[in-house]
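One chain of protein is taken out of this complex; the other chains stay put.
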Amino acid sequence: MAAKKLSKEKVQEALQELTKFRLIAPAKSDEVVIFKQITDPGEAFLDYGNSTVPPKKVVFPQTETLFRFQRGNPELREKNVEEEGTTVIFGLRPCDARAMSIVDRLFSWDFEDPYYLKRRELTTLVGLACNEPPSINCFCTSLGGSPFGKEGLDILLTDMGDHYLVQALTEKGEKLQDILSAHLEDAPAEEEKKAEEMAAQAEGKIARSINTEGIPEKLPTLWEHELWKKASAACLGCGICTFLCPTCHCFDIQDEVEEMGEGRRARMWDSCMFSEYTLHASGHNPRPTRRERTRNRISHKYSYYPKRFEVIACVGCGRCINLCPVNIDILEILEQVVDAS
Amino acid sequence: MKNPYIPYEVKILDARYETPGDRCIKTFKVTFADEKVWDTWSHLPGQCAMVGIPGVGESMFCISSSPTEKGYLRFSIMKMGKNTTALHELEAGDSFYVRGPLGNNFPLEEWKGKNIITIGGGIGQAPLRPVIQWIRDNREDYGELTVIYGARTSADHCFKDEFEELNSCGDACCHLAIDVEEEGWPHFVGFVPQLLMEVSPSPENAIAVTCGPPIMIKFVLQNLEKLGFTPDQVYTTLENRMKCGIGKCGRCNVGHLYVCKDGPVFSYAQIKDIPEAFA
Amino acid sequence: MAEKNSDFEPNIVAFLCNWCSYAGADLAGTSRIQYPPNVRVIRVMCSGRVNPLFVMNALQQGADGVLISGCHPGDCHYMQGNYYARRRFMLMRNFLEYLGVEPERVRMSWVSASEGAKWKEVIEEVVNGVKSVGPMNKFQRRQLNW
Partner (left out) sequence: MVEVEKLREIAREVISRDDVRQLIGYRQGTYGFRARPAFITSPEEVDQLIFSPACVNNLATYLTLEEKLPVPRGQEPDLRKVAVMVKGCDSRALVQQMEEKAYERDRIVVLGIPCTGVVDMDKVEERFPNVLSRGEIALEGDKFILSFDGRREEVPKEELLADKCKRCRYPTPLVYDQLLDQEVARFADDDYSDIVELEKRSAEEKWAYWEEKFSRCIRCYSCRNVCPMCYCEDCVLDRLNPQWMRRSVDLSENTAYHIARAYHLAGRCIQCGECQRVCPVEIPLMELNRKFYKDVEELYDYEPGTDAEAPPLLATFKVDDREDFIL
């Protein structure tokens, strides 16, 4: 499919066209960049590094109804995700899209999760390449990703100065490109080559890195190693590093009774860093302190997930490093794992 | 494909208390409210199901009836938290919801022609009961069946009536135990691992299955090794907090294994090198 | 301010201390004193027993106003329950006002066992107060269709 061009003046029109779908774009709430549904294209804010809360919350909402029940009436009314309608996430970063394709493997393994997979099917991802690394702690290139990564995206936009180079990557992307064809022009042939050079340049600007060679196999051997106690000593046991991680997918299921015995069974994000996460009803907790929980968080992403799905469940977006209140740095921990005897 | 989060409604045929006290155990015999579900339902001994009441919650329990017992499912539930307390208030005729079958099962096909030893402690007998029932209903496929079962006191013994019958019909030889001496108790007095050494079954062409409190399993595994059982001859079930039961919500992992998907049945060989299995 | 729609009937949740206010309300009933029916009474052993989370939870679940009523200072059956409650709800009321919840929604009163007439005045004052600010729609638990 030939690459297209979207001039920056036409972005507002294109977004206006997309508002007939459920259009989700980065927008500002006070000074915080948040992915939310926008109805007026003016709300979109594309000149940003990366959002605080990843766009995973669009396809895997923080709170979601599984089914509704009415006491006395045995029939359970299942939530129909179809009603949410086709969704377009506009302007997400390549690492967040790659994270979704990583999490897809879990939700489609063995039992298929109907809610997540249906929502993924209804969603088209329009990514925005990172000419500049959004944060000093980005390390996507160490995990097989790239600031111009295409994995998981349907369309990739590259900021070429006065216009965006539009590259449709999947069948869904092409369909969306046709819908927007009124606002697009053909891009000159050498633009795509120029984009490759820009990609190489952007990858050069990624400052931090880790050599993940051998980490998945080595982690289980460091079970009682001293590094876990030291790494987790400052940890507060809060949910920032997990809730804001685009590849974290753990959830809790709880029932909520509203009036007249009506209610719902809902699932909501949960964090392995919370103590109740593994607390047994008998009071026993197999992971009693933050040492075990930190060890589990790192081992799940860098050892257990690759063992089952052949991919490390981390995309190097750097959010857990930037936003940890006590500067616990996953790259420092991984370096200690590599050096550990 | 059916949505794995939607449970089936079940009607309670019979609800009976197995043991008294604040952590009492109640056994429910239930059948599906909608008959058609039986056509698609097929479970094997060792598999579990999420049992709960919409509006209260859900928890994972082993199905303590063998598939050879047609027309009903059995759950033995110990009163522990919010969900189990609500379940304990239900009587025959009420209904609750079941989601499953979940998890893997005891590899009974592989065990054909072998001697089977079941070693249970307290409520740990519930996952072993379908194994015993399955062997009794396919008696000629299996060798000797030895049942070792202990609990704190004689009142805490589950499935008392079935043990008498088991002993009398000769399908198996049962060895029962209680922790502390009790007036009028004819059998062994002491912990299950000690009773195991008393019975000392031979590891020759044998399989040992053990379920119970973690402290008991620790010593039983040691004793089985002393008796010469190799790790792949020993099977157990693990317990962990579970929410989805289908390998998605992430919390029941023991090392890289999910207890709800790769378990709850594990061979000792599988979990021998996973320290978290005994955390 | 919310427009005064006259047909709005507020739900008021009242936490009445068992020894004084509950008896006072009971006295109002037995002496056939007429007062607005909008109040749902929850009997507690002392106004000091009322946890500010009760007030928040009530407002979340559909109450338009909350009243905490106890014994006059000095009459408390447990000596100082009402003194503690006084501080608690002074702070709670200011804080909710700071969030945007009108002060008329959280009221407190001293009604002794013999003040059936005062109970009527208190209820009328509270109901009219809540009517003047309209229904509570700030952080109610939405009745989700999904």
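By letter and in written order, the chains are A, B and C; residue numbering begins at 1 in each of them.
Criterion: a contact is a pair of C-beta atoms (placed from the backbone, for glycine too) under 8 Å apart; a residue touches a chain by one contact, two chains touch by 3 or more.
The structure presented is a predicted model; accordingly, all values stated were derived computationally and were not measured.
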*Per the touch definition above, residue among A:34, A:117, A:179 or A:311 touching the missing chain*: A:34
*Option from A:121, A:185 or A:276 whose C-beta touches the chain left out*: A:276
*Can you list where chain A touches the absent chain?*
29-32, 34, 52-53, 62-63, 133, 135-137, 207-208, 230, 233-234, 236-240, 243-244, 252, 254, 256, 266, 268-269, 271, 274, 276, 288-290, 321, 323, 325-329, 331-332
*asked:* Considering the whole complex, not just the chains shown, which residues of chain C touch the missing one?
replied: 52-53, 56-57, 60, 73, 80, 83-84, 86-88, 90-103, 107-110, 121-122, 125-126, 133, 138-142
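The criterion applied here is as follows: only the chains that are shown with their structure count from here on.
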*asked:* By raw count of C-beta pairs in contact, what's the busiest chain pair here?
replied: A-B
_Relative to chain C, chain with the most remote C-alpha centre_ = B
*So what's the Cα centroid distance for chain B and chain C, whole Å?*
53
*If you average the Cα atoms of chain A and of chain B to get two centres, how far apart are those centres in Å?*
40
*Hey, what residues on chain C touch two or more of the other chains?*
none
*Note which residues of chain B are touching chain A in the complex, please.*
1, 3-7, 9, 33, 54-59, 80-81, 84, 95, 239-241, 243-244, 246-251, 253, 255-256, 261, 275-276, 279
*Given the complex with chain B, which residues does chain A contribute to the contact?*
66-67, 69, 71, 74, 76, 78, 106-107, 109-114, 220, 223-224, 249-255, 257, 261, 263, 265, 267, 270, 272, 277-282, 286-287, 292, 296, 300, 303-304, 307-308
